[in-house]
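All protein chains but one are shown at their positions in the complex.
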Amino acid sequence: MCLGVPGKIIELKEHNVGVVDIQGNQVSISVALTPEVEVGQHVLVHAGFAMEIIDEEEALKTMALLEEMMSYGEMSIDEPR
Amino acid sequence: MGKSDDRILMAHGSGGLMSQQLIERLFKKNWNNPNMEDMLDGAVFNLPPGKVAMSTDSFVITPLFFPGGDIGKLAICGTVNDLVACGAKPLYMSTAFIIEEGFPLDDLEKIVQSMAQTAARVGVALVTGDTKVVEKGSADGLFINTAGIGVIGAGIDYRPTRLQPGDRIIVSGPVGDHGLAILAQREGLRFDTPTTSDCAPLYGIGQALESFAPDVRCMRDPTRGGLATVLNEIASQSGLGIKVWEEKIPVSPVVQGACDMLGLDPLYMANEGKMVIFVAADRAQEVLSALHQVEESRAAAEIGEVIAQPSGMVLIETALGADRILGVLEGEHVPRIC
Partner (left out) sequence: MSRDDKEYTQALLGDIRSEKNQFALMEVCGTHTMAIAKSGIRELIPDNLRLLSGPGCPVCVTAQGDIDGMIELSKNPDVTLLTFGDMMRVPGTATSLAEERSRGADVRVVYSPMDAVQMAAENPHRQMVFLGIGFETTAPTVAVSIEEAYRRGLENYSVLSLHKLVPPALEAIFSDPDIKVDGLICPGHVSAVIGLSPYEVLAEKYHKPCVVTGFDTLDILEGIVMLLHQLRQGEARAEIQYRRVVKREGNPVAAAILERVFQPADARWRGLGAIPGSGLAVRPAYQKCDARSRFQVPEIEDKPIKGCACGEVLTGRITPQQCALFGRACTPLKPIGPCMVSHEGACAAYYRYTPVKGR
């Protein structure tokens, strides 16, 4: 329901306007919903707005948690290795 | 050719003096073609021996000037590339203009010059043409029709019915650039992209592959509807199936990023300087190497193969390893938000 893509903040202007770089494309967005965002941070862009600041470290934490949970190899029957 | 605010008037299409002046000062000056000197009602020329290919296309595009090209370059490339896909060396072309009253003469001259340059790059002669002017509001600036004739070399026979199971599929470079470059110019979409149209005449590809006939089975340029649409056309015309690998299809990160943002699929975005080539499996590597020597296909990549079943269908193996059907585009390919 809510298409969102990551973009990197490359400029912040007045009235909550920010410019994000999305894989080399530059888009003017509103940062009204993430007022604390800083240049260089990644945000999730939806409908011309930064919805949230992205923290990639957290993705690795989820991965670590799951690897532990699956104990990597014991539970799966068609383990590829 | 005049003051910068000079514009096309209805009289330029009247067939009278102003029409003559337009032809003399704009078309003849820029195209400098002996065939035009005689000002006959049509072009008269000899063709070398061999089968003849002929193709025509009309060009309507907004905006008329876009990053990487303009409607004039596009009008030459479109017809040239259709002839190349038929296996022909493009030789002669006609051009017909439908111009909206009030169109700036400067813009028209830029477009005509762009056509001349593109034609010269391929060595195709613009031998005959026509100009009509319509009242303001009856056309969106400028429409161009071109038709071209080319001669097919001995032994070349590019047709989908020549496909065989096991044949390899090559695309001459990353897909979706033209579609995105045009989309980014449209009103209502406020984003800047470094992407430029891939608009280019592909006779170099045609020349590079001549010596591989008959192992090159078929070629087609994936314009409107994109790569997915062309693959579906070929599958249906060949009576065989097609399998491509999602991860091997070249798409530039910029195009992919913009498509993700807009909810679009680059496989359905238009290209104006790409060719899809079907080649016998044992020649695929040689063909790829030959393509890598040509400016327009330095990034050519093998993306799939022809399969016997399911006939008439295109399968795509996703990055995850699942096969799904890559269908034809239904309806408009419009940006979405949700």
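When the chains are written out, they are named A and B in that same order, and each has its own residue count from 1.
Keep in mind that, in the parts below, a residue touches a chain if its C-beta (ideal position, glycine included) is under 8 Å from a C-beta of that chain, and two chains touch if they have at least 3 such contacts.
Just so you know, these numbers come straight off a predicted model, no measurement behind them.
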Subunit B residues that touch the omitted chain in the full complex: 188-190, 262-263, 310, 315, 318-325, 327, 330-331, 334-338
Touching residues on subunit A - with respect to the absent chain: 1-4, 29-30, 32-35, 44, 46-49, 51-52, 54-64, 66-67, 69-70, 72-73, 75-81
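In the analysis below, only the chains that are shown with their structure count from here on.
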Subunit A-subunit B separation of Cα centroids, rounded to whole Å: 37
Interface residues, subunit A side, partner subunit B - complex: 1-3, 5, 22-28, 45-47
Complex contact set, residues of subunit B against subunit A: 184, 190-195, 253-254, 256-258, 260-261, 263, 336-338
